[in-house]
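Removed from the display is one protein chain of the complex; every other protein chain stays in position.
So that you can tell them apart, the chains are marked A and B in the order they are listed, and the count of residues begins at 1 in each.
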Amino acid sequence: MIAGVFSQIGQSFQQLIGDVSSNPLFYLISFVLILSALMVVTLKNIFHSALFLILTLFSVAGIYILLHAEFLAAVQVLIYVGAVAILIIFAIMLTSQLTSKRIVQTNEQVTVALLICFGFLGTAFLSIPYTVWRIADVALPAENIFTLGKLLMTDYVLPFEVVSIVLLAALIGAVVLARREGS
Amino acid sequence: MEQYLAVLIFLFAGIGLVLFTFFFSRLIRPANPYKAKNQNYECAEKPIGDSWIKFNNRFYIFALIFVVFDVEAVFLFPWAVAFGRLGLYALIEMIIFIVILIFGLFYAWKRGVLKWV
Partner (left out) sequence: MMQYLALAAVLFAIGIFGVLTRRNAIGILMSLELMFNAANINLVTFNKYIQVPGIAENLTGQVFAIFVVVIAAAEAVVGLAIVLLLYRNWKGIDVDRINIMKW
């Protein structure tokens, strides 16, 4: 019985990993993505891990292109790589004692964290193949950006306006927090 | 997917060019390091302090404001593409969106964070 369980787990694992020859580009990008994401969380020098974060975000943009989400890939590069990653590097430069000295960057929870990670991964890997998905390779609209714009202007107009209020709050919060005291 | 072949070729050519120049120059250049040569370059003067200096805080608040307006610019692209077929309604929505954000810019201006003292 145990052997049967193991073979079933092996089968579902094979299903998860899929066929490398069917889409080699996906596996190349995922390899870069996972490797650089591991670098982000494990490297000692936080500046280097910020640079690997940029590589990770670029690979995610590649995954979006494979999934026919062209505009989202552009958004990823514009906002994440062009703005958020630069902001993070700025913050690292400002808090400069991080890069000049070698300090321990991890705390003593490494074992617990590893346990939690593998617990999560195990649960996800077991539940993904056993879920009954209503898979249908949907034909996405050809005019990606136009349809997105139409949806934003019609169906999702309220979230769209709320986003501007969220951004206003973030802007005011940043101004209040980052302003020099006394000036 | 085929139209991305050019992007892929550009990507690999870019990476390859950097790696090639980096390692080829290492192969052909003479290697003769000494102490004065390994110093940080500072206009031929003796360098003062570490090369990891702290940036001025004022750069940072500009970066924060930049991110917010970068996000706004991203929303302008699909709006502009869809505008021709949506008309006045879309224009009013976008004006509301931008006016709300301009309040933020106005606030930052009034608090004096945009001044470069």
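Keep in mind that, in the parts below, a contact is a pair of C-beta atoms (placed from the backbone, for glycine too) under 8 Å apart; a residue touches a chain by one contact, two chains touch by 3 or more.
Source: prediction; values computed, not measured.
**Q** The chain left out touches which of the shown chains?
**A** A, B
**Q** Provide the residue numbers of subunit B that touch the chain removed from this figure.
**A** 57, 60, 64, 67-68, 70-71, 74
**Q** Using the touch rule from the top, list residues of subunit A that touch the missing partner.
**A** 15-18, 26, 30, 33-34, 37-38, 40-41, 46, 49-50, 53, 56-57, 60, 63-64, 67-69, 71-72, 75-76, 79-80, 83-84, 87-88, 90-92, 94-95, 97-98, 104-107, 109-110, 112-114, 116-118, 120-121, 124-125, 128-129, 133-138, 140-141, 144, 147-148, 150-152, 156, 159, 163, 166-167, 169-171, 173-174, 177-178
One rule holds for everything that comes next: only the chains that are shown with their structure count from here on.
**Q** Okay, in this complex, where on subunit A does subunit B touch?
**A** 25, 65, 71, 74-75, 78-79, 82-84, 86-87, 90-91, 93-94, 96, 99-100, 143, 145-146, 148-150, 152-154, 157, 160-161, 163-165, 167-168, 170-172, 174-175, 178-180, 183
**Q** Would you mind writing out the residues of subunit B in touch with subunit A in their complex?
**A** Contact set of subunit B toward subunit A: 4, 8, 50, 52-55, 57, 59-61, 63-68, 70-75, 77-83, 85-86, 89-90, 93, 96-98, 100-101, 103-105, 107-108, 111-113.
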